[in-house]
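The complex is shown incomplete by one protein chain, all other protein chains being positioned as in the whole.
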Amino acid sequence: MKPTPTSRPEPAPLLAFGAHPDDIEFGCGGVIVKETRTGRAAHFVICSRGEAASHGTPAQRVIEANRSAVLLGARLEFIELDGDAHLDVRVAHAIKLATIIRRVRPGIVLAPSLVENQHPDHPRLGQLVRDACRLARYGGVKELRRLPAHAIEQLLYYAVTPEAEPVSTTPVLIDVSAPDVLQAWTAAMEAHASQAAARHYVELQLTRARLRGLRAGCGHAIALFPNDPPVLDSLAHAGRGARQF
Amino acid sequence: MKPTPTSRPEPAPLLAFGAHPDDIEFGCGGVIVKETRTGRAAHFVICSRGEAASHGTPAQRVIEANRSAVLLGARLEFIELDGDAHLDVRVAHAIKLATIIRRVRPGIVLAPSLVENQHPDHPRLGQLVRDACRLARYGGVKELRRLPAHAIEQLLYYAVTPEAEPVSTTPVLIDVSAPDVLQAWTAAMEAHASQAAARHYVELQLTRARLRGLRAGCGHAIALFPNDPPVLDSLAHAGRGARQF
Amino acid sequence: MKPTPTSRPEPAPLLAFGAHPDDIEFGCGGVIVKETRTGRAAHFVICSRGEAASHGTPAQRVIEANRSAVLLGARLEFIELDGDAHLDVRVAHAIKLATIIRRVRPGIVLAPSLVENQHPDHPRLGQLVRDACRLARYGGVKELRRLPAHAIEQLLYYAVTPEAEPVSTTPVLIDVSAPDVLQAWTAAMEAHASQAAARHYVELQLTRARLRGLRAGCGHAIALFPNDPPVLDSLAHAGRGARQF
Amino acid sequence: MKPTPTSRPEPAPLLAFGAHPDDIEFGCGGVIVKETRTGRAAHFVICSRGEAASHGTPAQRVIEANRSAVLLGARLEFIELDGDAHLDVRVAHAIKLATIIRRVRPGIVLAPSLVENQHPDHPRLGQLVRDACRLARYGGVKELRRLPAHAIEQLLYYAVTPEAEPVSTTPVLIDVSAPDVLQAWTAAMEAHASQAAARHYVELQLTRARLRGLRAGCGHAIALFPNDPPVLDSLAHAGRGARQF
Amino acid sequence: MKPTPTSRPEPAPLLAFGAHPDDIEFGCGGVIVKETRTGRAAHFVICSRGEAASHGTPAQRVIEANRSAVLLGARLEFIELDGDAHLDVRVAHAIKLATIIRRVRPGIVLAPSLVENQHPDHPRLGQLVRDACRLARYGGVKELRRLPAHAIEQLLYYAVTPEAEPVSTTPVLIDVSAPDVLQAWTAAMEAHASQAAARHYVELQLTRARLRGLRAGCGHAIALFPNDPPVLDSLAHAGRGARQF
Partner (left out) sequence: MKPTPTSRPEPAPLLAFGAHPDDIEFGCGGVIVKETRTGRAAHFVICSRGEAASHGTPAQRVIEANRSAVLLGARLEFIELDGDAHLDVRVAHAIKLATIIRRVRPGIVLAPSLVENQHPDHPRLGQLVRDACRLARYGGVKELRRLPAHAIEQLLYYAVTPEAEPVSTTPVLIDVSAPDVLQAWTAAMEAHASQAAARHYVELQLTRARLRGLRAGCGHAIALFPNDPPVLDSLAHAGRGARQF
C-alpha cells in the first residue's frame, strides 16, 4: 500500500545476525519484539544450524528457530559459513554478509559482541558483521557490484551472555518491561526447547534483564552496545540516565 | 501562560555548571543554543569570576559572561566556592550545588568532565556536580530539607578542551551545523573577548567541532559524555552512528 | 579455652567497614555468614547512622544494624567521621581507621569499592580503608604508636550495588548457595526494614547473586575484588574458573 | 600403588601448552615443579620444534625439551600445527588441541598469554587453547565425538616475557622460593642450552621472579593470569595480598 | 658523494607500509616530508591498487601514488597480498613483508594502527607489519634465509583517520608547521585526486593536524603511536610536553 503524504515513513528494517539458531533470541529477543510491535520489519540471518551443540539436532534447531522468529514477528534465513563451532574470520564471509546487507538495506544492524572470552563463533561473527557493514558501502568491491551500495544507520552489539558484555563501551538500555513484550520474549526463548532445558538459559536471560531493569528503574531492560557514537539532533533524545541506586 | 491540552509539555530546564565564566561557552555553547532555540530553558551556574586567569579582570569577565549568556538564550548566576584556581573537593560545596539543583529542578545537567589532566578546577567541579546530583535526591540531608528532593534525568559532561575528553565513555554527538546555531555559538565565545584574544580559543573549539562534524558526516558537532547509560524506549531514538570514514 | 596441640589455629578475624548501617549486609552479607559459620570472628565498623537517607531515623538504623549483625554472627561498632553524605577524604580519618585495624588485628579486611560513580561516601571510605591498611603497618605514625603495628593479609572490596563493581580487577567469587547461608543473608538484609522496603534492595542483591551464581555454575555467588594480587602456595588453591556459559 | 581409603584423591593432571620447546619452562617452569612435587601429574604439549629460531636445530631442541621435562617431572608430546613462526589461527587447530584436552582430562590448563605484542605464535596459541577448552565441553563437535566431553577447572595464562603480561587481569602469584624448586626450574631452563646461551634468557626469568618475589614478600614468585574469575568456597583460600612496598 | 670522516652518518631509511595507495599520505604524509627533507631516504610499500574504493580506477590510483611519492621525496613499490578490501591475516603475508624489511633495512618503520574499528585492511596490515618486524630478526625462518636478519629501531603506527588513533598509547607528536612541509604534504594528498574530491579527505587531515598543533602549541602536528617504549640516552631528547590548554 502506497503511504499517503501525511503517513509516517516506515522505519528501515532491522537486520540481526546470529551465529547459532538461538543467539538473537537469548541475547536481545526482547528488543526485537519491541521493534516489530511498533511496525519495524525484522530480518534474522542465522549462520549455522547449531550442529555442534550438546543438545538438539540441526533439524530440531531449524524448527525451533522458525517458531521463535514467528513469535518475535521476524523473518528468518539460514546461511552457510563454516558451520557451528568452526567459524573462521575470512574476508569471503564478510562479503557474503555484505551482500545480505545490500539486499535487506537495514537501518539498524544487530550482531554478537566482540568480546573474545565467549563461544568463539560469537566474536568472529561480530567482527565479520562489522566489516560487512563497511564493505556494503564501498563502491568498488567487485563481488558486491550487482547490488547498490548501502550505508546502515547504526551497528549495535548484543551480548549472548553477561560474559560477552564489553566493559568500555557505554550501552544503551532498552526497556522491555511491558508484559506483552516480556511474555513474547520468554515464549521465543522457550521455543528453543532443546536449549532452554539445559543449564537455565531462560532464567539466565530473565535474571539479567531484571537486574538491568532494577538498576535502570524499570521492570526489565536489555543492554545494546553501539559500534559508533550516536549523532543526535538534540538532547531531547539523549534518554534518561540509568542510575536507580 | 497555561498550556492548552494539545500543546507539548515544556521540557524540564537544562542546568549547566562552569568553573570559570567562559567554560560552558567554550566547552558546549553550541549545544546550549540548540536547546534554547527549541524552547528549553537554560540556566548557568558559574563558580568563579576567573580571577586567576592571565587575562581579563573579574569585572570584565562578569560582563562578558552575561553578554554571552544572552546570546545563547540562557540565564546566569554566579556563586562563590573557593575562588578561581582554588577549588577544593568538599562535601559542603556539593551540598551548595545540590541546593541549586533542587531549586532549578532540571532535566539535563551539564558539568565539566572528570578527566584529571586539565585545569584542576574543572574535574573537581565535575565531581562536585556528580555528587550534588545524588545528594539532591536523598531525603535526609539536613542542609537540603527545606526544598523537595529532585531526581534529574541525565548528567552529561562537556570537555572544555580536547584533553578533557574521557576515552572510555561513548559520547553522544550533537549536530550544531545549522548556520544560525554556529553563528550564535561563535558570537557567544567571542563575547569573552578577554579570553578569546589569547591562544586561539575560538579557533580551537571550531576546529574541534569541525573535526567531529567531518567524522560524523555533518558540518559541526559537539561531543557530550553521559554519566550513566541512557534508557531508551525503542531503537528509534538510538541515533545514527557517527562513522563517515 | 587454650587450644590443644592438635587443634587448627583460629583464623585471624575479618574486619568489615561500612559507610552506612546496611552497606556491608547488602554488599557482601552472604560472605560474612559463610566466614562466621566456619569459625572466623567478624567485626563491623559502621561510619555513620544513615542520617541522610530518605527513609529511617538514625535510632532505627542503629537497632536494625545491631539485629542484622547478630544474624550474621558479627560484632559491630559505630564510629563518627563526618556524618552520612558528608564524608571527606582526610588523613585524620584514615588514622582513626588504622587505630581500629591495630586494635582488631584482622587477617582479611573488607571495604566498599573505589568506583566513583556511586554514593560518594562509599568510594571515599574505600580509599580511607586502603590507606589505613598501610598506615597500620608503618612504625612511625605518632597517633598510632600506642598500639603495635599490624600488617593485614588481604584487603578485598565489596560493591554495594552493581554500579560499584570495578571492571579491570579480576574478582574472586564466593559461593553462598548453601540454603542456611542464603537464608541468614536474606534475613540480615530484611532486618534493615527501613531500607529494604524501598526500591527493591533485597531483590537487587539476590538477583545479582543469582546471576553471578548462574554464571559460576552454582546457586548464588558474591564477587569480591582484591586490592593486591593473591600469593598462593600452589595451584591447588587457585579455585575453579567461573565460566558456565 | 593403590590409594588406601583414607588417602587424598589425586589431583587432576595439569596440561601445559607451549608454542616452542622452551616456552613453558621459561614462562612458568617454577610453577610446574611445585605442582609435580606435590603429586600432580603434568603433561606438556609442544606445538613446534623451534625451527625458526636463530639458534639450535630442531633435533637439538627436541632433546633439550625432553631433558627439561624430566627435570620438571613432566611428560611431553610434540604436535604439528603450522610450524614455528608460521602459526595461523584456524578452528582446525583448536579442535586438535581440544582432542588432547579430552584425552588428558586436565584440571588446570596453562597457555601462553593473549597479549599481542610478543612472538606472534604465543598469543595465537593462547587463543587456540582458550577456544579448545570450550570446544572440549561441547557435545556435538563431530571431530571430537569419539572422546567424552570434558570441562576443565581453570585456564591460566603464563607470560613468556614481561612484555606478555596482561595489564588488566589480576594475576595469582605462585611462591617458587623453595631452594629445590628454584634449582630445578633453573636447571630446566639451562637444559635449553641452545637458547639459554643467547640474550640472557635465564637471567631474565630469574630477575623477573625475584622482582615479583620481593614485591610479594617471598623469595621468588611467578605470576599466572586466570581466564575466568575463580570461584572459592571461602575466604580461607583467597591468598595473602602481595604488597610488600 | 663519499662522506668525509667528520660528516654525520646518513640515517637508516624509513620504511612505510600502506594498505591502499593514499593511506600513508593521508595518515602521516607530513612526517614523511619532514624526514626526507633532512636527508633520510623513505621507501613506501603499497599493498593494493585501491580497486575496491568507490572512486578511481586502479590505473589512476597507481599514477596518483607515484606522483604523490615524488612530492614527498619517497620511493614506492606495489606488492600483491589479497587485494583491496580482501586482506586476511596470514603468516605468509608477514613473511613477504619481512623479506622487504630485510632488503630495505630500515631504522624506522611506519604502519597503519591496530585499532579495529576502521577499514578492515588497515589493522590487519598493521598486525602483519608488527609480526614482520619480529620475523625479520629471527635467524631460522627458512623463507627469509637468503637475506641477513635485520632488527629495526622503532615501529610507529599512523592513524589514517581519527577513529584509528589508539587511546592507551602515548603518541609522539611531530611538528609539521613549516610552510614548505605543510605545502608539500597538502600537494601530496591532492595528488590523490580521485580520492581527495570525495568526502573532504584533505580537509579532514589538515583539520586534524591543526587541532593537534593548537593543542601542542605549534601550527600543525601529526601523532604517531610507538609500538614499544622508546629508550633514550638522556632527558635532553624527551621532547617538550604538548599541553597548551
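Should a chain be cited, it is by its letter among A, B, C, D and E, assigned in written order, with residues numbered from 1 in that chain.
FYI, a residue touches a chain if its C-beta (ideal position, glycine included) is under 8 Å from a C-beta of that chain, and two chains touch if they have at least 3 such contacts.
The shown structure was predicted, so the numbers you read here are calculated from the model rather than taken from an experiment.
Engineer: What are the shown chains that the omitted chain is in contact with?
Structural biologist: B, C, D, E
Engineer: Which residue numbers on chain C touch the omitted chain?
Structural biologist: Where chain C meets the chain not shown: residues 89-91, 94, 114, 127, 130-131, 134-135, 137-142, 149, 227-228.
Engineer: May I ask you to list the residues on chain E that touch the chain which is not drawn?
Structural biologist: Here the touching residues of chain E are 11, 14, 31, 34-35, 38, 40, 108, 152-156, 168-175, 216-218, 221, 223-224, 226-243.
Engineer: Touching the absent chain: which residues on chain B qualify?
Structural biologist: 50-55, 82, 84-89, 116-117, 119-120
Here is the rule we use: only the chains that are shown with their structure count from here on.
Engineer: Considering only chains that satisfy the touch condition with chain A, which of them also satisfy it with chain E?
Structural biologist: Intersection of chain A and chain E contact lists gives B, D.
Engineer: Measuring between Cα centroids, which chain is at the maximum distance from chain C?
Structural biologist: E
Engineer: Pick same or different for copies chain A and chain C, depending on whether their interface residues overlap by over half.
Structural biologist: same
Engineer: Rotation angle for the CA superposition of chain B on chain D, to the nearest 5°?
Structural biologist: Rounded to the nearest 5 degrees, it is 180.
Engineer: What is the distance, in whole Å, between the centres of chain C and chain E, each centre taken as the mean of its C-alpha atoms?
Structural biologist: Each chain reduced to its C-alpha mean, chain C and chain E end up 52 Å apart.
Engineer: Would you mind pulling out the distance in Å between where the CA atoms of chain B average out and where those of chain C do?
Structural biologist: Roughly 37 Å separates the two chain centres.
Engineer: Give me the residue numbers in chain E that touch at least two other chains, ranges are fine.
Structural biologist: Chain E, residues with two or more chain partners: 89, 117.
Engineer: For the protein chains shown, what form does their contact graph take: line, ring, star, complete or other?
Structural biologist: Basically it's none of the tidy shapes, so other.
Engineer: Report the complete set of touching chain pairs.
Structural biologist: So the chains that touch one another pair up as A-B, A-C, A-D, A-E, B-C, B-E, C-D, D-E.
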